[in-house]
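After the structure tokens below, expect a handful of questions from me.
For this view, one protein chain was removed and the others were kept in their places.
On to chain A.
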Amino acid sequence: MKNTIAERIFDFLKDFPPFHLLTQEQLSNVSKNVKVVYLQKEKYVFKNNDEIHNHFYVVKDGAIGIFREEDNLLVDKCDEGDIFGLRALIRKGNYILSAKAIEESIIYSISSELLEKIITTNIEVNKFLLASFATNTRNPYSNENQGTLFGQIKKIQKNELNFTEIQSAQYSKNPITCTLDTTISEASILMTNKRIGSIVITKQDKPIGIITDKDLRTKIATGKFSIEDKVHKIMSFPVITYPENISIAEAQIAMLQNKITHLCITKDGTVNSKLTGILSEHDIVVIHGNNPSVLIKEVKRATKAETLRYIRNKAEQLIQGYINQHIPIFFISKVISSINDAIIQKAIALSLEEMDTPPPTTFGWLSLGSQGRKEQLLLTDQDNALVFENVPQKDYNRTKDYFISLSKKVTQKLNTVGFEFCPAKMMASNPRWCLSLQEWKNQFNNWITQPDQDKIMLCTIFFDYTLVYGNQELVNTMSDSIFKSINTYEIFLNFLGLNALKNPPPLSFFRNFLVEHSGRHKDQFDIKIRAIMPMVDAARLLVLSHNIKEYNSTILRFEKLTQIEPQNKDLFTSCINAFEILLTFRTQQGLLHKNSGRFIDLKSLSKADRLKLKGCFKSIKDIQDLIRIRFNLSQLL
């Protein structure tokens, strides 16, 4: 029999977890048995200590508050699509919280018996409900719990299989070769220069044998052969050859079967045709790309910006993998930052090689902003600066020119890698940000003692600097100078505080959600400005007010703050949790949409994601309240 009302309920429930995990038949059955309850404002669904109902509830319209009876504390607010009263599922005991309509509401009541039947057959729903039951009964202040709830959901989603095994393998297409009458010493020098672990011995372009690092170790270093002997004395032969379209799986099997680490790739796959490449075990490891140390090694071997770009793309896959595996975001950002740092260091080293002369004096390359805070997971604009040792006036122009042209090379390479040029030109190649130590000191002093809006903005970017390459001493002197300036002009912190409060968090998602009102990103939520930056700004301000410079990452800053101000430990801990969630969220969105993840289309968010974000705003509000009071900002606002 047609049931129009049930169909309408079906349409509503299907969008919300855990109902979206049910089969059509299961959900249709649930929908046909829903009871629709109307509640006036202030009416209770159940009270603390009531015997549990045979139903749990889903909010259709309005809002239900979950209260702790003893002090009437609003523990949670449920609106459209939220589930509550899951305690019914344990079928025993009494409610430990009260549920009351805080607005006129319509709720669906769903038989727990019916759901139980589904749970036994649908393990994903089971997991979800267990997780959400666990969190519903806890203190909302610890956002950790919300994290676990959504962690569960993520686990429920299927990971797409990665069919790397059947991809054709990428191998070195310009194999280094030598002839049979090359001496071992010549071959070794060639291998060293080319930074390779193997060399193929060829005769008329056809592979005859191969020498690897291992041969040198077992046959030369042990004294069995002299380095003046010819390579054919120690080479392994015959070589194992494969055609060019070998798949990764084939290659792995071939290596295992023959107990070798290198395969020769030839035109037709036999030893009788031209050698076109060499595939090493290392190449396979790189393709699997699940190992950051491999990536960093790759960076060190790289000789071109294009190679760095390839490695950075691999790193992106690494992020995706980590996120899928629920590796904590703090760890992910640490790994990615060290890869980024290695890439930047390599870009600088390559650029220095291209310069005609070595640098006239020592310098330090600074990463700024998110890269400086080691929070840059996805490729974004590059923000960097350069500081060089003070030089006599007569040498100044020459020195500065040198570093600017060096910086141009570096930024160009980083651009190739994928760190696009900063549209605001906050880069070391800009003469404004390529300065001597004394100039930087003056500059910071000027920003601190004569702040205006632009200078404060610059402070928020430049204060998060990290030395990536060069002279640490220069940077330490610079940091000391900044604190000296701040200490002589403390009102600066109040300005910084005002800046930190510039973007209050949206309080509720559903009604007052702040979206961008104009421009290209109209009606999208700017997670960077509205949620991440307020956290970053707050952490920076608070550590600066404690005279701490060495902590740059927002998470480390909050951790440090929990030690300095144990009385605010809960708040700072909730900030860390919220920040981790926000960063994960932005990264996921960025990976999903192949962009910076900054602008989020709210309509595309699942209920769970919306809740996840909502949970973070509370922490932002709390930390902003603390700043407002501590720095007496109410009257300034």
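Assume a contact is a pair of C-beta atoms (placed from the backbone, for glycine too) under 8 Å apart; a residue touches a chain by one contact, two chains touch by 3 or more; residues count from 1.
By definition in this document, contacts and distances are computed from a predicted model.
In the listed set "3'-5' exonuclease", "Cell division protein FtsX", "Lipid II isoglutaminyl synthase (glutamine-hydrolyzing) subunit GatD" or "Sugar ABC transporter permease", the entry agreeing with the UniProt name of the missing subunit chain is "3'-5' exonuclease". Of the options A:K32, A:K47, A:R68 or A:K621, the residue whose C-beta touches the omitted chain is A:K32.
Residue A:Q40 is the one among A:T23, A:Q40, A:N72 or A:Q450 that touches the chain missing from this view.
The chain that is not drawn here is touched, among residues A:I5, A:A221, A:M355 or A:I491, by A:I5. Hidden from this view is one chain, which touches chain A at 1-6, 8-9, 31-40, 104, 106, 109.
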